[in-house]
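Have a look at this one before I ask anything.
Only one protein chain is missing from this complex, and each of the others stays in its spot.
Entry: chain A
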Amino acid sequence: MTVPATQSHRDTMLRLSDVRKSYGKTVAVDGLSLQIAAGEVFGLLGPNGAGKSTTVALAVGLLEADRGTVEIAGAGGPADPAVRAKLGVAPQALALYEDLSGAENLRFFGTLQGMAGSALAERVRWALEFVGLTARARDRVSAYSGGMKRRLNLAVAVVHDPPLLLLDEPTVGAARSCSTRTEPSAASKPRTPPRRWRSWRAAAACPAFASSNRISRRCS
């Protein structure tokens, strides 16, 4: 199945070409090809077991494809650490250190992304404000509510201002007020979103559907 490119090759942020991944006899993804252009919001929808998380894992390099290639921003595959620096990922599980504070989590993951000094401090401040956790920045994550942890999970994904952001079920467990803050909605965009995120709304209009090892895209 091929999802057609909407931008030129030069502006492609994520390209999957004829990707196949199986677990034993179970084929999770088969012959998937897609391109996501810079500035584009791409939604991948489907029932459990459709291969969404496998596709994300292949895109970020957690899994290696049995066949096909993954390319990020025209720079190569996610096996290369320099290429992974262009990724921001909010996994479905709350991947946070409970005994560190919100700010400490952000500083730690920001440092791993190569940030330091005042630039890191500024991005941590921005990310906390973006998800509305400035007032609780010094509290340990173990003291956060489920929704606050979900918001911090998103903040960690964006703290280094990545050109490609992958969100896996980003609003599961979050309160409605939180969801409207982070979901692509015309009425509730982030306070200071980067330009390339302003088309989140487009994902609702042009989603890709995953079902029975097939991904299709329907643009209205």
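Just so it is clear, contacts are C-beta pairs under 8 Å (C-beta built on N, C-alpha and C of every residue); 3 or more make two chains touch, one makes a residue touch a chain; residues count from 1.
Assume contacts and distances are computed from a predicted model.
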UniProt protein name for the omitted subunit, picking from "Heme exporter protein D", "ABC transporter permease", "Na(+)/H(+) antiporter subunit C" or "ATP-dependent Clp protease adapter protein ClpS"? "ABC transporter permease"
Which residue among A:Gly74, A:Gly114 or A:Gly146 touches the omitted chain? A:Gly114
Touching residue (missing chain; options A:Met13, A:Val60, A:Val124 or A:Ala137): A:Val60
Quick one: say which of A:Leu44, A:Ala65 or A:Leu87 touches the chain that got left out. A:Leu87
Since one chain has been left out of the picture, which residues of chain A touch it in the full complex? 57, 60-62, 81-85, 87, 89, 91, 93-97, 99-100, 104, 108-109, 111-114, 116, 156
